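The other protein chains are all here in position, but one chain of the complex has been omitted.
Residue numbering begins at 1 within each chain, and the chains themselves are lettered A and B in the order written.
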Amino acid sequence: MHFVVIGTSAAGIAALETLRRLGGTRARLTAVTDEPSEPYSRCLLPDLLAGKKSEYSIRLRPAGFFPKLGVEFLAGFKVVALHPEEKKVFLEDGRQLSFDRLLVATGASPVMPEVPGVDTRGVFALRTLQDAREMASLFPRVSRAMILGGGLVGLKAALALKVAGVPHVTVAVASPRLLTRQLDEEAAAMVERELTAAGLEFIYNAQPRAFVPGPHGTLAGVELADGRELPADLAVVAKGVRPNVQLVREAGGLVGAGIEVDRYLRTSLPDVFAAGDCVQVTDRLTGRKTNSALWTLAAEQGRYAAANMLGLARSYPPPLTRLNSARFGNLDVVAVGKMEGEEVLRAFEGTTGTYRRLVFEGDRLVGFILAGKVKGAGVYTALVKTGRPAWKWRHLLLEGRAGRVVLGCLPPQRRVESKIS
Amino acid sequence: MPREILIDFARCTGCLSCRLACAVAHTQAKSLFDAVLAGEKPRARIFVHQLGQQKAPINCRHCTDAPCLDACMAGAMYRKEDGTVTNEGGEQRCVGCWMCVMVCPYGAITSDAAGTVALKCDRNCRDESGTPACVRACPTGALVYTEVEDYSAHRRHGALGKILAGGAGAP
Partner (left out) sequence: MKDLAAKAADPAVRELLEKARRQGVETVWDRYEAQLPQCGFGELGVCCRNCVQGPCRISPFEDGPQRGICGATADTIVARNLVRAIAAGTAAHSGHARHLAHALHRWAEGKAPDYPVRDEQKLRAVAARLGLQAQGFSVKELASRVASEALAQFSEGEGVLAWLKSTLPPGRLEALGRLGVLPRGIDTAISEVMHRTHLGVDADPVNLLLGGISCALADYAGCHLATDLADILFGTPAPVVSEANLGVLKADHVNIALHGHNPLLSDLVVRAAREMQEEARAAGAAGVNLVGICCTGNEVLMRHGVPPLTHSVSQELPMLTGALDTVVVDYQCVYPSLAGVAECTGTRLITTMGMAKIPGAAHVEFTEEEAAEKAREIVRLAVEAFAARRGRPVHIPPHKSRVVAGFSVEAVVAALSRLDAADPLKPLLDNIAAGNIQGVCLFAGCNNVKVPQDENFLVMARELAARDVLCLATGCGAGAYARHGYLTPEATLEYAGPGLKAVLTAIGEANGLGGPLPLVLHLGSCVDNSRAVDLAVAVASRLGVDTAQLPVVASAPEFKTEKAVAIGTWAVALGFPVHLGLVPPVLGSAAVTEVLTAKAREILGGYFMVETDPVKAAEKIYAAIGERRRALGLATRPW
């Protein structure tokens, strides 16, 4: 049995490891990626920019990982076509690979605004190691950087540039505040305070209208929709990502908000599976179909897809698609599930500088935000995920006493555990 | 046969001896007095909670389908040969993004004193007999380190592991 995996980030790696673990040594594994080298963590690219990490230390797996796992690793090749009926994929150098089961883990690409000058030298997305390298090479000459987007990626990039020594870093946010998808106003304001203290500047309600090149063709400024032109010699676009669906779509596969997959992570094409940022998932709480752009989900899906590729029929439960954790300066933030609901409880704890927001629907905790102290956040996440009755724990949860909730969630008959052996 | 730390919830008096021992075992000095004298500020990786009259230690269960493994975007969290899940001593360093904290249903992952690295039970506290420090320290037998038969192990995971973890798990 030959398994081919396209993509070697979170989903691809998890799938390869699971294929080997559950499939034994006889399975033939091939991994293809258009990235030129071994897998690295995209989430750590800001740390690389900031100089806190090296290219070596953002690698996801140790040197010799693929040989040790027995994977044939083809780096630097884009897969340009998929012929499901022939069970073949075609690489850009003309090579063909036959497969018995294929996993498409092609990830996602940054959404670039369709405005004049977006191709100007000095305008970047921060998605790949190559992006980071190019950006870093400009640093010595950059005095003003403009980040477009007030989401997690934008803010992390902005902070990284500041830490790396760029004198002026401005974040232009389309919304009236930061992190509208992740946080409520209170938590967003806490993040803003932290980042302002770190030296970042913010402009709200700001959309780019054009990237303006200077006399040498490199970026000189960003023109905003309101007509203002702000000087900038580096711009980072962080306006979300779009699933890479082209390969499957061109092969005739169904595509919605991402590649359509069933609960076994099968695409509509025979023996073709998909996992990670390129797929469409159904949100556990809202039932809405959406793309799956989270690291944790990608890893999870990689594992499930691999099990199903091996014929183990493991149904992938609908995931939580809002599941974020980040650290901004000294402020930790975790946001999971819904931000609004029937009953919203909020508390600020002055002693620890922690803000907590709980969203309930009936007895269920359906979402929460922790900003400040995030200890025990996983207990909240578990409550959201499992839908266990949680209203009775609201006071404890609001006070951050998650440990007590863990005790409360253990059924009485399970409380004696030592007599098992 | 693998050994596991089992918890007898009825026996915990909340004396926190396990926390003290865990913290001390993770010092350079490896002794309470020496660590205190050296100004070390170790953190315990086992937690003792109380709800009403019920007290109990909670530590990492080293879950079969550990959500912290999926969540680690730095590649720092890994499973050792002996089954221990840890973010220390591996290829990559923890970056303190708290993704693992966000997904651990037991709330068993904490941060170091500086708040830069996630800390969890790493079983790097075992003595010559292989017994973890918390178990050695427990004066009431609320923590037991014992061989777990497959069937029992399965039952235990069925009990503890799924109570909170729910959802994703199987493969």
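Remarks
The rule is simple: a contact is a pair of C-beta atoms (placed from the backbone, for glycine too) under 8 Å apart; a residue touches a chain by one contact, two chains touch by 3 or more.
What you are looking at is a predicted structure, and each value in this text was computed from that prediction instead of being measured.
The chain omitted from view is touched by exactly one of B:C15, B:L32 or B:V117, namely B:C15. Even with one chain removed from view, chain A keeps its contact list with that chain: residues 347-353, 395-396, 398-399, 401.
Those residues of chain B that touch the chain absent from the view are 11-16, 48-50, 55, 139-141.
Keep this in mind: only the chains that are shown with their structure count from here on.
On chain B, the positions that touch chain A within their shared complex are 6-11, 47, 49-51, 54, 56, 58, 65, 67, 69-71, 73-75, 91-93, 95-107, 109-111, 115, 141-142, 144, 146-149, 152, 155-156, 159-160, 163-168, 170-171. Within the complex, the chain A residues that touch chain B are 10, 14, 18, 22, 41, 43-44, 47, 53, 57-62, 284, 295-296, 299-300, 303-304, 306-307, 312, 314, 316-317, 319, 323-327, 330, 332, 334, 336, 374-379, 381-382, 385-388, 402-411, 414-421.
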